[in-house]
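Of the protein chains in this complex, one is absent; all others appear in place.
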Amino acid sequence: MPQAVYAFVVSLMRYFFIAIIVYILVRIVYHSLREYGELRRVKHWLSDGYAKYIEFLPPYADEEGGFVLVRSNLIGRSPRCDIFIDDHSLKRRHALLYERKGEEYIRPRRKASLWINGERPPKRTASLTDGDLVRLGNVTFLFKLRRAPLEAYDEQG
Amino acid sequence: MRDNSKKHIKAMLALFCAMFVILCVYLVYTVHAYGTRWFTSPYNVRVQAQKSSVQAGRIADRNGALLAYTRADGERTYAANKARRRALSHVVGDSYGQTIGAESMFARYLLGFDQSVADQFVETIGGQQRVGSSVMLTVDAKLCDYAYDLMDDYWGAVVLLNYKTGEVLASVSQPTFDPNYMADYISGSRALAASAMVNRVTMGKYAPGSTFKTVTLIAALRYLPGVTEREFDCDGALVFDKSSGKYLPDISVDDSDFTSEGTATAYDRGREGAQDEPAQPETAQDIYSIVRDYHSEYHGAISLMQAYAKSCNTTFARLALEIGPKRMQQTAKSLGIGDAFLFDDLLLYSSSYIKPASQFDLAWSGVGQYKDLMTPLQMCMLTAAVANDGVMMQPRMLYQVVTRDNFVRMKQSAKAYKTILSAAEAQVLQQAMLGVVKSGTGTKAQVKGYAVGGKTGTAEISANKQVNSHAWFTGFVQDDEHPLAICVILEQAGSGSSKAAPLAGKLLKRAIELGY
Partner (left out) sequence: MSAMGLLGIVMLFELSAFALLAFRSEGFDPLALLFALILIAVLFLQYVCMLWISKYADRFILVIANLLAAIGMIVQYRLSPDTAFKQLILYGAGLLAMFVCVAIMHKPALFQKLNWVMILGSLGLLCVLMAVGKEHGGAKNWITIARVSFQPSEFVKLALVFVSANYLTTRRSWRGYWPSAVFAIACCGLLVAERDLGAALLIALTYLILFYIATGNVRTTLIGMGAGCMGAAASYVTFDYVRARVAIWKNPWATYETSGYQIAQGLMAIASGGAWGLGLTLGSPKAIPAYNTDYIFAVICEEFGIIFGIAVIALYLVFIIRGALLALNARDRYLMLIAFGCTSLITLQSFIIIGGVIKLIPLTGITMPFVSYGGSSLIASMMLLGILEGVAMRNGEMLEDAMDAAMEECRKEERAHAG
């Protein structure tokens, strides 16, 4: 590449590099703030005695009980999922349970089946409330956001 | 104890954040303030490196007269006329990084460091040789030629400013060099006077002599109430004890024992090189030191303004004694003497007023001797501020930057540096300075039809009879159409009123004729 053209391209790229790193910085800060907000909310809930979890109905109800929901949880047939159930009606990765601004949402993958309280939700992503009965394929679970009146979550480790 | 740990962590975190914010702020500040200085440093290899890929742009005076350009074969060439080259040598600088003139101060523009991407694109696409922008300086080459002519064989500096905008209209420093032969000077095949590459306008520090009485006058106005009404008795030398420097008001001496005269130095600008004779201190009388008037001309009973107009050393020495070293220093500082300047267009060394230790030193410092040092440009800026009702403008050398297709990229605007005097003080000083030129020591600086004010100075630099004093004159034209301020110093030329003042008068006249 002739020297003059190269010099020109390099001059142009200066702005590009600056834009990229500023974008990366802003994005990291934004996500960090969001994460920080959610962590604070979780700790708040815990200190008030709330717990957020799902309980599977038979035949997948097990002795352990419920699955606590922290950050985002992938449900599916693959062992790499956060919550995995070996049922053929489930896709390898069936749905994602995540939290946004205090609300819990469930988002199934394309063409994955989802029924909430017996109905198909209007939009692909649906929010869940305490007591919702969720069905993925042939697997059903209850979403619970409950509060126990006992000891608040204490900060001691 | 646990609870506090979290608080401590938060406190430390806040400290860390503060530290890093300071880091960022300092980085931005330091580059903003000193960046130009560092970039134009002669040690900076990047400027030289850029010359291999970008052809340096042209340098012209404010009217477009060509002062420096790069020939087709890549040689950097200067003005065609030899006298003009020399007159503007310090203003324009050289292309080897030996002097600090426009070539290095404005390298950013001349070598295309600030070229916009669009322009670069056009140049690259067109396959043209990259050329830097052209720079137009505020000086008028004709005025510089004339000043150079007037200076004749005297070493020294002449600088002419527009006191309303701060633009430098003329700046000549002698000894000069010829920038076309810089390579020869460096290799040694051509001889050059020892300090030829020093720009005396901005880097020459001289004892100001009587021109410093302006500062003493300002100090007197500020700290000695009613001083304008007082009558002073100038009737003989002020005597000080030699060892302690203490003032001895009751003793009088015959001061013919203390006179000195001298001859001029030998510098012939037709030849290169000069003999500079070092000063030899002579043993004066062993018991006393005196402050006397020039050639022992004592003035009798005079007012403050008259003392200023006639440049009476005795009066001003007495005033300095009354004002005291601390207040003298405060005044000097408030006027910008001792400031470290960070101008973008030129490198101006600081002047200094050292606080005198003994009364003899104090008296002498009040009349511009002792260890007082001023640069000609600062002296001019001071006078300009007086003329401009107390507002000192930033001196500018850059008029505008023009791209290769004659598009004006940037035009400089006037910026105030500091307000050093109140309008009332400035008025009083303007009157005082007008008095000097009208009926005092500066009559030779008069310009027909205009009100010119100023101050002369004859700065002794050695007790040796062989060494002559420096001749100073600094002044202004009181006219809104021609807001000119000037400072002239001719090294070892003798009397300011007979040598420097007429030069100033002529240069001011020419400047007015040219319309400045």
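For clarity, chains are labelled A and B in written order, and residue numbers in each chain start from 1.
By definition in this document, contacts are C-beta pairs under 8 Å (C-beta built on N, C-alpha and C of every residue); 3 or more make two chains touch, one makes a residue touch a chain.
Treat the numbers as computed from the prediction; the structure is a model and nothing was measured.
Asker: Using the document's definition of touch, tell me which of A:31, A:92 or A:124 contacts the absent chain.
Answerer: Only one of A:31, A:92 or A:124 touches the chain omitted from view, namely A:31.
Asker: From the list B:35, B:74 or B:249, pick the residue that touches the absent chain.
Answerer: B:35
Asker: Taking the full complex into account, what residues of chain B touch the chain not shown?
Answerer: 1-2, 4-6, 8-10, 12-13, 16-17, 19-20, 22-24, 26-28, 30-31, 34-39, 41, 43-46, 49, 113
Asker: On chain A, what residues meet the omitted chain?
Answerer: That gives, for chain A, the contact residues 1, 6-7, 9-11, 13-18, 20-25, 27-29, 31-32, 34-36, 39, 42, 46, 49-53, 55, 65-66, 68, 70-72, 82, 98, 144, 146-151, 153, 157.
In the analysis below, only the chains that are shown with their structure count from here on.
Asker: Using mean C-alpha positions as chain centres, tell me how far chain A is from chain B in Å, no decimals.
Answerer: Spacing between the chain centres: roughly 71 Å.
Asker: Would you pull the chain A residues touching chain B in the complex into a rising list?
Answerer: Counting only chain A, the residues touching chain B are 3-5, 7-8, 11-12, 15, 156.
Asker: Flag every residue of chain B that touches chain A in the complex, lowest number first.
Answerer: 2, 53, 117, 120-121, 123-124, 127, 130
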